[in-house]
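Note that one protein chain of the assembly has been removed; the remaining protein chains are unaltered in position.
Presenting subunit A:
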Amino acid sequence: MTATIKAPPNRRRTHGDPKAPPKARSRGDLKVAMIFLAPATLGFVVFYIWPTLRGAYLSFTEYSLLASPNFNGLANYERMVQDSFFWNALVVTVEYVVINIGVQTVLAVGIAMLMYRLTQSITVRAVVLLPYLVANVVVALVWYWMLDFQVGIVNQFLTWVGIDPVAFFGESAYAIPTIAGINVWRHMGYTALLVFAGLQTIPKYVYEAAEVDGSTEWKTFWRITLPLLRPVLVMVLVVTMIGSFQIFDTVAVTTQGGPINASRVIYYYIYERAFTRFDFGYASAMALVLFAILALVSLLQLRLLRAKESDLA
């Protein structure tokens, strides 16, 4: 991505020549390649493959963390089907993802368009990225204070303009939208930069052609920009959506699942089960189900939005 940000927008892409034979590589590179790959592979095996396999195994056990695991077959999965908290957590998480990703993507495309059309200033890009540089927990805490019902600055402002104060974190109906909003604020700049980089890969000549044909700004956006942006947008959507499903920190420092169960998102529920209720086997089973859901969602997105093909070709 960084390479494309720096590329001048009018650089011609080398398309239309995909069948050129690749240069033959000498086998002598293999050793060097192995050396360079080794550290990453080690990390991947130690921190991804092994924990994943271990988690998969634990999901078929009853494991209280404080005593060794007991194999119990599919009991955890049967429990999950019966567990209304689990289903509630899934619904709450989906609600969060829809609000978070929906609002964030629209705003990010908007900001990216503004940056692209109005300014190429590095300063503006830096400012847009600023919220993303602040730690998640700090962002959550600062907003928690600002949105306090009685002493928060936001509610004091609302009172000042004549609106009744809102219990942002306390009202069941507002808790998830509030948390989603905070994370939109933090991530939209970062997402906008990704989209902005995507915009720069669209060749100038298509816009020139559109202009010559008398297309309006609006039509150009819908007919040229968005379709040509699709591969980048799919990448952005997949990555942000996976991240969004994993919402945890904001909930952990603000509502902690409440009021009642209104913000008990799936990650928080897994965490609670594993580390406060020492129900590690069941937590692992839920984590595995979440893994399956995420894999499915990502696959669907890639398929439906034809991520591999570009309309440029």
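In this text, contacts are C-beta pairs under 8 Å (C-beta built on N, C-alpha and C of every residue); 3 or more make two chains touch, one makes a residue touch a chain; residues count from 1.
Here, contacts and distances are computed from a predicted model.
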Per UniProt record, name of the chain withheld from view ["Multiple sugar transport system substrate-binding protein", "Glycogen operon protein", "LrgB family protein" or "Methionine biosynthesis protein MetW"]: "Multiple sugar transport system substrate-binding protein"
Residue among A:47, A:157 or A:205 that touches the chain left out of view: A:47
Residue among A:149, A:185, A:221 or A:291 that touches the chain left out of view: A:149
Those residues of subunit A which, in the complete complex, touch the missing chain: 39-40, 43-44, 46-47, 64-67, 136, 144-145, 147-152, 167-172, 183, 187, 190-191, 239-240, 242-244, 246-247, 255, 258-261, 272, 275-278
